[in-house]
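One structure, as structure tokens, below. Some questions next.
Note that one protein chain is taken out, while the other chains of the complex remain in position.
So that you can tell them apart, the chains are marked A and B in the order they are listed, and the count of residues begins at 1 in each.
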Amino acid sequence: MGLIKKVPVYTENIPGGALVATSLEQVLNFGRAKSLWYLLFGTACCAIELMCTGASRYDFDRLGMIYRATPRQADLILTAGTITKKMAPRLRKLYDQMAEPRYVIAMGGCTINGGPFYYDSYSVEKGIDHIIPVDIYIPGCPPRPESLMEGCIHLQEVIRKQKLSDWQEK
Amino acid sequence: MGKLRTEEFQVNMGPQHPSTHGVCRLLLTMDGEKVVDVVPHVGYLHRSIEKICENRTYAMCIPVLDRFEYVTAMSCNYVFALAAEKLAEMEVPERAEYLRVIMLELNRIASHLIFYGTTAMDVGALTPFLYGLRERELIVDLFEMTCGQRLTYNYIRVGGVSRDIPKEFVPKCREAVKIIGEKLSDYEGILNENPIWIARMKGIGLTDPQKAIAWGVSGPVLRAAGVKHDLRKDDPYSIYNKFDFDVAIRWNGDCYDRYLVRLDEIRQSLKIITQALDGLPEGDVRAKVKAKFKPPAGEVYVRIENSRGEMGVHLVSDGSTKPLRVKTRGGSFNQLQYLPEIVRGKGYLIADLVAIFATFDIILPEVDR
Partner (left out) sequence: MTRDELKAYIESNFVGRMTLLESGKVEPMYEIKADDLIEVATKLRDDLELKFDFLCNMGGVDTRERLEVIYNIASTSKLHRLDFKVILGYDSPAVESICPVWPGANWYEREMYELYGIDILNHNDLRPLLLPEDWDQGHPMRKDWDAPDFVRMPEL
């Protein structure tokens, strides 16, 4: 009964099973946090580390993270790699196509502030947070798979603390 | 009944598409299911690396160039270091040369393993992806042990390498070579005779050797079309002429042969690594380089055989601490240019185009820079 331990619930044994009562918020947040489907959006070096994280050794699936090729099925956009000025409108478009609730992880130095391409570059967007709202920043060039996974776990914690009323206001 | 009237229409593929290996946009003109024409649009990853290098000292250029072709970052390090050394007429210690060859070949294998995995995934098989990246981790561990990074190494420097290998490197490397050598038969076993794989690969994307040369295509794509052109043999750099290895070559020039050439190359690279580990001499790993390294004014173009073909740097120096111009050349740039030539009017399906794109092993940072 892992679920019962993690979510504050009221349980009462009844003949033939148990009666469980909890808030809708808890159940929704639990479901969202544990099935973050991410958009395959790899632009540069970080994409290789993202691939490694998804492959044999690190096994991203165990966090409930499964890749989707289309933004319409994705909950999370992992911007793995440099976003250039030419790519920025496309990133915005992809983000707009995702259904709410949606989350953004900025992976790597380039997406945080331009990283190694901050100085002397005429074509790199200096950070993606003025294109789309970012939930979690993961520094590194590129970040290791471990730090990517830590970032995702942090995001899950953020999701757990969400209030249902926040969504209604939107 | 007369012939059905058909109308051509356009399909946009990318820039965000999993099988374009990054951010390439292909504008396809379709006639029903058949691809009539393809126009690649690039530049979505243009990070102005060449401009950045013009305002960096020679030592600072190397980490920037790591990102020029991150799948084989060692080659980018090496080609720039080689150009700077040629300008300054610098001698590199022998041990450093051996270490460089070991790293370059390990990186070539790592790159081909990614090719193996992603190509199979593009064509619809997921298992090879897990296989390929599993063995790649062994190589990445070796790099991490040596220079602390998994992907962008900054290991090969002007005048040698940044540091000596740790003690446990040689046994670990031998073990990795042995494991990869054994696993290669697994790789071949799962795909070579697979009827779906053969149906998707054989006879698709035929390249013509003469045309390919004219378009500047190089590396495994050219060798799969029967041209025995490998810069490690034809224009030997570093200490490649000390090693005994064969140039992997096939003759049909289709997707299947390009795949086989790359698997053969892994085998040859393992052979080179074993020889280099056996002959690894003792000594310094870096020549004495001044903190303010200033090569004399002049220009030089050097080229090496990368896993995607010829990688080159044209380096122009004006005698100051910063290069005047760093013009990089990557194999993918020419391969992507050539792609419309072999697709146009052949009546391939989109699925075939994906297979061709994958076996050309085009990655976009090399195109856009």
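Everything that follows uses one rule, which is that a contact is a pair of C-beta atoms (placed from the backbone, for glycine too) under 8 Å apart; a residue touches a chain by one contact, two chains touch by 3 or more.
As the structure is a prediction and not an experimental result, all values here were calculated from the model.
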Which of B:Leu28, B:Leu130, B:Met145 or B:Val300 contacts the chain that the document leaves out: B:Val300
Residue, one of B:Tyr78, B:Phe129, B:Tyr153 or B:Trp215, that touches the chain absent here: B:Trp215
Contact with the hidden chain (one of A:Arg32, A:Lys86, A:Arg102 or A:Arg144): A:Lys86
Hidden-chain contact residue, picked from the options B:Phe143, B:Phe333 or B:Phe360: B:Phe333
Missing-partner contacts on chain B, residue numbers: 42-43, 46, 48, 50-51, 54-56, 86-87, 89, 213-218, 227, 229, 234-235, 296-303, 310, 312, 314, 316, 318, 324-325, 327, 329, 333-334, 337-338, 368-369
Sites on chain A contacted by the missing partner chain, in the whole complex: 85-86, 118-123, 126
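Here, only the chains that are shown with their structure count from here on.
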Where chain A and chain B are represented by their mean Cα positions, the distance between them in whole Å: 31
In the complex, chain A residues that touch chain B: 39-45, 47-49, 51-52, 55-57, 69, 81-82, 84, 86-87, 90, 94, 116-117, 119-124, 141-142, 144
Residue ranges of chain B in contact with chain A within the complex: 15-18, 22-23, 43-49, 51-52, 54-56, 63-64, 67, 70-71, 114, 117-118, 129-131, 133-134, 136-137, 140, 150-152, 365
